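One structure, as structure tokens, below. Some questions next.
Complex shown without one protein chain; remaining protein chains in place.
Chain IDs A, B, C, D and E follow the sequence of writing; residue 1 opens each chain.
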Amino acid sequence: MNFTPVGTSGAHEGYCLIKSAEKKLTAKGVPYLDLVLADNGGEISAKLWDYKESPTNQFKKFDFVKVRGTFVPFNDTMQFRVERIRQVLPEDNAMIEDYVPSACLTGDVMLAEVEKVIASFKDEELKTLVSAVIEEYRERILYWPAAKNLHHAVRSGLLMHTLSILRLAAGVCKIYKFVNYDLLCSGAILHDIAKIEEMDVSSTGIASEYTTKGNLLGHLVMGAIAVDRIGRANGVSDETLTLVEHMLISHHGTPEFGAAKLPMFIEAELLSELDLLDARLYEMHQAVDTVEEGAFTPRQWALENRNLYNHGRAGNGGVELINYNEEE
Amino acid sequence: MNFTPVGTSGAHEGYCLIKSAEKKLTAKGVPYLDLVLADNGGEISAKLWDYKESPTNQFKKFDFVKVRGTFVPFNDTMQFRVERIRQVLPEDNAMIEDYVPSACLTGDVMLAEVEKVIASFKDEELKTLVSAVIEEYRERILYWPAAKNLHHAVRSGLLMHTLSILRLAAGVCKIYKFVNYDLLCSGAILHDIAKIEEMDVSSTGIASEYTTKGNLLGHLVMGAIAVDRIGRANGVSDETLTLVEHMLISHHGTPEFGAAKLPMFIEAELLSELDLLDARLYEMHQAVDTVEEGAFTPRQWALENRNLYNHGRAGNGGVELINYNEEE
Amino acid sequence: MNFTPVGTSGAHEGYCLIKSAEKKLTAKGVPYLDLVLADNGGEISAKLWDYKESPTNQFKKFDFVKVRGTFVPFNDTMQFRVERIRQVLPEDNAMIEDYVPSACLTGDVMLAEVEKVIASFKDEELKTLVSAVIEEYRERILYWPAAKNLHHAVRSGLLMHTLSILRLAAGVCKIYKFVNYDLLCSGAILHDIAKIEEMDVSSTGIASEYTTKGNLLGHLVMGAIAVDRIGRANGVSDETLTLVEHMLISHHGTPEFGAAKLPMFIEAELLSELDLLDARLYEMHQAVDTVEEGAFTPRQWALENRNLYNHGRAGNGGVELINYNEEE
Amino acid sequence: MNFTPVGTSGAHEGYCLIKSAEKKLTAKGVPYLDLVLADNGGEISAKLWDYKESPTNQFKKFDFVKVRGTFVPFNDTMQFRVERIRQVLPEDNAMIEDYVPSACLTGDVMLAEVEKVIASFKDEELKTLVSAVIEEYRERILYWPAAKNLHHAVRSGLLMHTLSILRLAAGVCKIYKFVNYDLLCSGAILHDIAKIEEMDVSSTGIASEYTTKGNLLGHLVMGAIAVDRIGRANGVSDETLTLVEHMLISHHGTPEFGAAKLPMFIEAELLSELDLLDARLYEMHQAVDTVEEGAFTPRQWALENRNLYNHGRAGNGGVELINYNEEE
Amino acid sequence: MNFTPVGTSGAHEGYCLIKSAEKKLTAKGVPYLDLVLADNGGEISAKLWDYKESPTNQFKKFDFVKVRGTFVPFNDTMQFRVERIRQVLPEDNAMIEDYVPSACLTGDVMLAEVEKVIASFKDEELKTLVSAVIEEYRERILYWPAAKNLHHAVRSGLLMHTLSILRLAAGVCKIYKFVNYDLLCSGAILHDIAKIEEMDVSSTGIASEYTTKGNLLGHLVMGAIAVDRIGRANGVSDETLTLVEHMLISHHGTPEFGAAKLPMFIEAELLSELDLLDARLYEMHQAVDTVEEGAFTPRQWALENRNLYNHGRAGNGGVELINYNEEE
Partner (left out) sequence: MNFTPVGTSGAHEGYCLIKSAEKKLTAKGVPYLDLVLADNGGEISAKLWDYKESPTNQFKKFDFVKVRGTFVPFNDTMQFRVERIRQVLPEDNAMIEDYVPSACLTGDVMLAEVEKVIASFKDEELKTLVSAVIEEYRERILYWPAAKNLHHAVRSGLLMHTLSILRLAAGVCKIYKFVNYDLLCSGAILHDIAKIEEMDVSSTGIASEYTTKGNLLGHLVMGAIAVDRIGRANGVSDETLTLVEHMLISHHGTPEFGAAKLPMFIEAELLSELDLLDARLYEMHQAVDTVEEGAFTPRQWALENRNLYNHGRAGNGGVELINYNEEE
């Protein structure tokens, strides 16, 4: 743990993430909190003895907290005996991105790029519709991940995935002049928006569970319902809503992956292909990165059970998933 | 044709359906209408010479009209030379059911039975929701068919199909006490409601085409969107809406048949099974009815290419698809 | 264990099921029986020391026995030291249904209802055939389960499953008058009859293994062979046998589930759909019952890997799988 | 037509097959027979004027007849005016094999080889069983085809197919010593025996239709039922019957091709592979034979839509499907 | 036909494509050529009477010829009576692209762009390999189509398809820095190269048939064999050859589309996705272009039987498949 010593008593303090929190009783019946804390330096089992529960004193999985305490040996390992613990406050200036796996750009920077794309739309209806939907979800979109376990399952992963598709779309539209850029980008920005209601995500940007609604309806249909509601409220025409809703419900490409319809026009097809391309590249890159040059990965369940090969000839050896920096 | 003679000039008149209507020009450039007319007695090619088009003088496929004219021989067959033609009026007291393939009960009778079921609901939210949706589509539901070509593709076929499922549901709930009757019946009544916006249907109750929206979204998703909109407007809770919307988007059972989700609770599963059962029985009965006792039908494309066997031991020899009469 | 104290020596006695029985030797080479006993109160490890094996002194898995003995502490738990043990006798008046998972009606009651249905047949050939088959299997059908692990894997589960289908069939035939009730019910009563030779089942009604014949032929084909043999012996016509045998070999609906033919007439199709419906409802209800209201079950292997949702709105809160009582 | 002139009146006579026969009326209402006749020299339309129907004067499709008559020009082609026609009699010494597509050995020769194999069995039960089944079907097996349209759809094709598998089996058993020769050959001889009740075949050995029983049960299950019946009547043990019946119901290899079970022991697997091998070779050889050296056939529906290549390097250029001669 | 009048005799001349050519005999036994000629103005039936065949006087399907002759009425249409006909010569300066469906850039322009990409490679082995392969096929690659009937089945369609993928690849590599640009582009340039030996193509750039080798091996495996041969001859390392050969044999993505292996590293996956994307866009654009705004296409066999929608909102209304011009 990257905790820093405070004073001379051997106490340490630092910021960290709660990976699990359970209220227990000692043999004598005194309540305490049994915690696992994590930061970039690793993770540690921790105890908060004499825990007095109160509304302002609640801690749960994925909370971002500041702790102070002492390291104490326990059996063969070290434990952390918590003396003080509280939620991180804005004035702490602690960046959550430093404590959880995150996209390589911040949510603010990425959302600004997305909004520049919306502002460039020539189709006023689409501009109105997409702006209104983003407005409704603005707060959560900044940090939402794109998945629980699969591609872009990182803080702000949803924006990262959206942005990659927008950049691919720009390249594609330069080559194929008959593609409607505004329509394709509208689909790209909105296609996964209902993931915000499909998963429960803590404010740290880590998904814990699918919601009941998410399980029963799925983000494809939920997205179409949301677009319909917001679009009607903003006077968007039925024709335009139908096109956008079709893109949402068809973007998984085939029924076996949950698409309610096969893509039936060019921008819908493109969206489903670019979505797949970005997701696959993310997952393949992650898998390949875990094995040595010249070796094969274990079978990848989410990639048709393939063993992937690390040929050791990657474009560069960077650690980041996507090197946006040079793009700036 | 069941036309009746009028006067002594050889003229005949009667009610019939327009099966096709095309405006053409004679060799001399004079416009005329080239028609095919049909009633229970057969169909005939007809001409309306010197056709003067006007807003009140429009005729198209599936219009229900009253005609007067004369039978004239043409090549080897007879043609009908139209002298007068107009839309059927309410005061004519002509029953459209007598001229197009129709369900064996009238729309009014069937809708009354459906509404009796709704009135019996103990769950007030479901009663509110289902009533409001029916209210919105009341006029069209009375005569809407359930399909273009497949099961229940007859006038009022949608209500006929709905009612069969409701009756099956009542039987099932008596056997399995853990099934929620109100929820199952809500799903049954609403599951195909969006077929009313998925297909273009003339007032005679015959479907001509799928709408653009129907093609791009499908009645499963369109139904969920409608339920969401109407439910919110009537203050129905999110929990209840989610359950009903899930039943709608999952009622085709498997993704390959268009379900966006597999049924995930008992009433959703039951709805999809009863829907299939009623559709299959309708189609099998129709197919078997076309061949003689002891013979097999040709391969049935919509029934996994089966050849069906007419064993000649049907429950009774009645002509009707479903004999409701004894139920009364 | 629901054993009752006998005398003042601390001895207890009661009825129970043997869940496992193994003959072992003590360190000194003395034979003893190592048992696990179970009743509705739980299960317990038990020892019968100084076991003298003899033809009348054999005990094996799933035997229903009466025991007397003493509870003795062993490590952290209690063991039962068996002093006397014997098979339950008729004069004990102990109901096996109280000791193993059982259908909610007794075999006798259910078989009587089935036979009432047979007696109502108008088709004399079918009445003869079905009666003769039931006669041949009468003794075992009373307690046979419907499966080893899946739906209706309980004592008398085979009759319970059969009866549910018969009741569904009655409802269906009221709605669709063209269905041949006698034929459908004959299929329903005979469809799983060969499960009696497909599985080894102890007299307690619990299946232990598939038989060699069951593995190599399966109950669909075995059923057809049995119907053919019994039908010929009773002078049933070839035409009738062919129809019934077809229903048996097609009742799993599709080849991937073992059907040798797709159902090719209406009653065969109905049988396969009602069979599936009853099996699915049983399994879904069981799965949903194991999780809390508002929660999802783990993936259900036998139900296309679905996570099922307990919406907490079941028809009633009863524990029984099927509440037959109110039917009486 | 290979008819020979008789006398000097221009009359011709010969043996031929009736390919179609229909009773019609002339414009004047006089009955006549409208026929199509065929022999190895081609086929011709023929008329029998003034046809007086009587029990001994019936002619139908696939009858083998002797005709006398005259060739008369009609429009652009020749017709045959029938003067005399009767069924071929044994004393005619006309060989039906010369008039219909036939296996390259006669039924008698092939059945003798099959019976030599049976006689060689060391397993007495199998010898009894297989002999008894052959006995029951002896008359028809001599000329029965193996299919309506596919492999070995020729006179005596069933024996030809059976014999090829027996010869393959002999080779296989020399290589793999652990294979039970008697069991494998029993399966080979009986596997398609129920085709004799699955198809209607005229005495010429050409199949016209599937029987109702054939459609509803199929030759796999029908074969198992017949083996069970005949085996029980001859005291064959249940164990042996189970093995043979399993081979019959599994010999199509996979459920999608109608197998009720996957082959579960080595001889069953071998039977299904050798059956497939012989059928495929027959069909591929026939298809390839219809195109020139260096050319590809059209897509073969029954061979996974393959275009097959005629590489022009066949073992020899013989016309026969299988050159048995050198085997003698 | 865009033929131009010559002289005053009514004669016309022009360049055109032979769509079919057959040598026939007149009723008097005089040989003549029965032709169908085509240019951008349409097509016409033509006769060359008194045809004297000689080695320098051969004409066949897809030849590009200059003709002179006269239009003569025949039944209801016009025929062309050929007086002179010869192959087009370079000095004619007739551009074949004006007479057959062609890519929107010439082969020369496109090949130059491809070679610029090769020249930019940093990996010397790949530069050597790809250059050597292109060198071997240089002449034919200029005009080769990419298919017989499907995507890019136009003159120079192979280069057009290759170039689109290269342009997409450049965009993708800017976004995902870990992709090896040289490897991806090598795969893109070589992936369909063996189509040059898979199909017979006339010098006009229209494919007529698959070659025997093409049918038996396919362009995936043939490409790998060619790369291996040329690579070894140029000293390319086994490691590099293996990577490129893998990309070739896996570029159809899944076995059912002919891939011998699933793509196992990132560039191989990308190649297969970009290949599919370009092919799909081409086919969808072509299909949608044939129907009116607001209409759906018939089912597209090569696109999973989808009906595609023309939403009338294409990026621009241009006729060209891909508007390269603005790219220059």
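Some observations on this one:
By definition in this document, contacts are C-beta pairs under 8 Å (C-beta built on N, C-alpha and C of every residue); 3 or more make two chains touch, one makes a residue touch a chain.
If you're wondering where the values come from, they're calculated on a predicted model, not measured in any experiment.
The missing chain, though absent from the view, touches A, C, D, E when the full complex is examined. Within the whole complex, the absent chain has one touching residue among D:S102, D:T128 or D:S164, and that is D:S164.
Annotation: of D:M1, D:V82, D:C173 or D:V236, D:C173 touches the absent chain (contact as defined above). Taking the complete complex into account, E:T212 is the one of E:N2, E:T26, E:S120 or E:T212 that touches the chain left out.
Those residues of chain E that touch the chain absent from the view are 212-213, 215-218, 220-221, 224-225, 228-229, 232, 238, 242-243, 245-246, 249, 255-256, 258, 260-261, 264.
Remark: the residues of chain D touching the chain excluded from display are 164, 167-168, 170-181, 183, 243, 254, 262-266, 269-270, 273, 276-277, 280-281, 284-285, 288, 296, 304, 306-311, 313-316, 318, 322-323, 326-327. Touching residues on chain A toward the chain that is not drawn are 294, 296, 307, 309.
By our rule, only the chains that are shown with their structure count from here on.
Shared contact partners of chain C and chain E, listed by label, are A, B, D. Interface comparison, A-E versus D-E: the higher count of C-beta contacts falls to A-E. Its C-alpha atoms fitted onto chain B, chain A is found rotated by 180°, rounded in steps of 5. Because chain C and chain D carry the same sequence, their contact can be compared by residue number, and over half of the numbers here are used by both.
Chain C has its Cα centroid 49 Å from the Cα centroid of chain A. In whole angstrom, the spacing between the mean C-alpha positions of chain A and chain D is 67.
Chain contacts: chain B has residues 212, 215-216, 243, 264, 296, 307, 309 touching two or more partner chains.
The touch graph of the protein chains shown belongs to none of the named shapes.
Per the contact rule defined earlier, chains pair up in contact as A-B, A-C, A-E, B-C, B-D, B-E, C-D, D-E.
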